[in-house]
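The block underneath contains the structure these notes are about, expressed in structure tokens.
Of the protein chains in this complex, all but one are displayed in their positions.
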Amino acid sequence: MKVRVLIRLKPGILDVQGAAVLRALAGLGFADARELRVGKLIDIEVDAATPAAAQQRVDEMCRKLLANTILEDYTIEAVEAGRLAPRQAVR
Amino acid sequence: MKVRVLIRLKPGILDVQGAAVLRALAGLGFADARELRVGKLIDIEVDAATPAAAQQRVDEMCRKLLANTILEDYTIEAVEAGRLAPRQAVR
Amino acid sequence: MRFGVVVFPGTWSDCDFHYVISEVIRQPVKYVWHRDRNLSDLDCVILPGGFSYGDYLRAGAVAGKSPVVEALLEFVANGGYVLGSCNGFQILCEAGLLPGVLMRNECLQYRCQSTNLLVENVETPFTRGLRAGQVLTMPISHGEGKYYADPPTLAALKARHGIVFRYATADGQVVKAANPNGSVENIAGVVNETGTVLGLMPHPERAAETAMGGTDGLLLLQSLLGTLVEDGTFLKR
Partner (left out) sequence: MAGTEPKVTLDLARGLGLTADEYDRIIARLGREPSYTELGLFSALWSEHCAYKHSRAFLSRLPTRAPHLLQGPGENAGAVDIGDGWAIVFKMESHNHPSFIEPFQGAATGVGGILRDIFTMGARPIAILDSLRFGDPSDPKTRQLVNGVVSGISWYGNCFGCPTVGGEIAFAPEYSGNPLVNVMCVGLVRADRIFRARAEGVGNPVFYVGNKTGRDGIHGATMASATFDDEAEAKRPTVQVGDPFTEKLLLEACLEAMATGAVVGIQDMGAAGLACCTSEMPARSGTGMEVELSAVPQRETEMTPYELLLSESQERMLLVGARGRDEELRCVFAKWELDAVKIGEVTAGPELVVRHRGEPVARVPVDALADGPRYDKPHAPPAWLAERQAFDPLSLPEPADYGATLVRLMSAPTIASKEWAYRQYDQQVGTNTLVLPGSDAAVLRIKGTRRAIAVSTDGNGRQVVLDPRRGGALAVCEAARNVSCAGGRPLGVTDCMNFGSPERPEILWQFAEAIDGIAEACRALEVPVVGGNVSFYNETSGQAILPTPICGVVGVLEDAGRLATQWFKATGHRIALLGPDAVSLGGSEYLWTLHGRVAGRLAPLDLEMERRVQSAVRAAVQAGLVTAAHDCSEGGLAVALAESSVSGTRTGAAVGCDVTVERGRRLDETLFGEGPSRVVVSVEAARQREFEALMAESAIPWRWIGTTGGERLTVRAAGRVVVDVAVDRIEHAWRSGFERHMA
């Protein structure tokens, strides 16, 4: 079962890296980028009978190791076999 | 317009982070995590008239700055206003 | 006092601490492997600097879950002392033994430089030989040393005088210009509620001999041992 974890800094926390990237974009002429935050993406292949079971295990992994909940929020998304490429992907 | 960029190492490239995290998970008893790759997540708010225009701009940003195309592939996903939280999210 | 210096895969200040303890303050010391859980023959455990597990996920995250760190809970409950420097501080925070967390430096670069530390709390075993307001000089060497705690945690930390060191100028001014990594309120080191677990980003073991550019780091160990002599008498402030 493929699962995708998105880890982001909590809303109130200053994202220095995001701000730096935004500045760099502006310097390259991308003034239309108005806000930007950098997070982590973890793709996991996990042995589980059901998607629900997989998500529960990954949730445990997040709490125990993958995310630091003082700083970060996380979202777990199931990626079904047939949907490996997200529907709206451009490339 | 909110756009989400997922940046991953190209398939053949050694993912030192992923390998280390996978080992650490195994050490914590998560033997069911079979494969793991670590990537980057970038959430961008971009000024654009249409989703297609937004995606095109972000694609440019990726090629010019956000992704290191020597090592990385990227995927751009549009996140519509009403769908900020992906449907399958657990939390 | 019997010291143990913990070795994780990727630790590199282990030998430096070992050297200072055995050759400079001349105390019994041994290495403790990260899988060990038996700390009963030790009085003070040191978590040294380095990149445990490469710090590939977050600094200190994986080591924070290791057997030896789990064993620290009981060790601390039994009155043992723990000193975490650099990666050791990050590990203590990740393990929840100290509040807060260490984030990527605000400049987004690694920093290796000398820093001045204003001593704020002299009621801990590690600082009892120092004067409040004293300024120590110690080097830092890290990429993720920006201390962060949410406002309630920070308020509680301050209320119990948990902040031990802040980055300051040579004459003790706590100002932004003296802050090498963007730490909240210039925090460089904090202590737990009982004062027995100290975490700091600077490297006391690199400031333990005149030849290495200073001996202020030694003051922490000498305080702990009760051997610090100032004006001829220990603990005379």
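So that you can tell them apart, the chains are marked A, B and C in the order they are listed, and the count of residues begins at 1 in each.
Note that contacts are C-beta pairs under 8 Å (C-beta built on N, C-alpha and C of every residue); 3 or more make two chains touch, one makes a residue touch a chain.
No experiment lies behind these values; they were computed from the predicted model shown.
Though it is not drawn, the left-out chain touches B, C in the full complex. Among C:M1, C:I25, C:V135 or C:M212, the one in contact with the hidden chain is C:M212.
Residues of chain C in contact with the chain left out of this view: 9-10, 12-13, 15-16, 19-20, 49-51, 53-56, 109-114, 139, 141, 143, 203, 205-206, 208-209, 211-213.
Residues 12-14, 16, 20, 23, 68, 70-71 of chain B touch the missing chain (whole complex, contact as defined above).
Throughout what follows, only the chains that are shown with their structure count from here on.
Our note on geometry: chain A versus chain B, Cα centroid distance of 6 Å, whole angstroms. Along chain B, residues 21, 24, 28, 38 each make contact with two or more other chains.
Shared interface positions of chain C, i.e. residues touching 2 or more other chains, are given as 57, 61-62, 65.
Those residues of chain B whose C-beta lies close enough to touch chain C in the complex are 16-17, 20-21, 24, 27-28, 38.
In the complex of the two chains, the chain A residues touching chain B come out as 6-8, 18, 21, 24-25, 28, 30, 32-48, 55, 57, 59-61, 64-66, 74-78, 85-86, 88-91. Looking at the complex, you find that chain C touches chain A at residues 57-58, 61-62, 65, 94, 100-101, 103-104, 106, 108, 148-150, 182.
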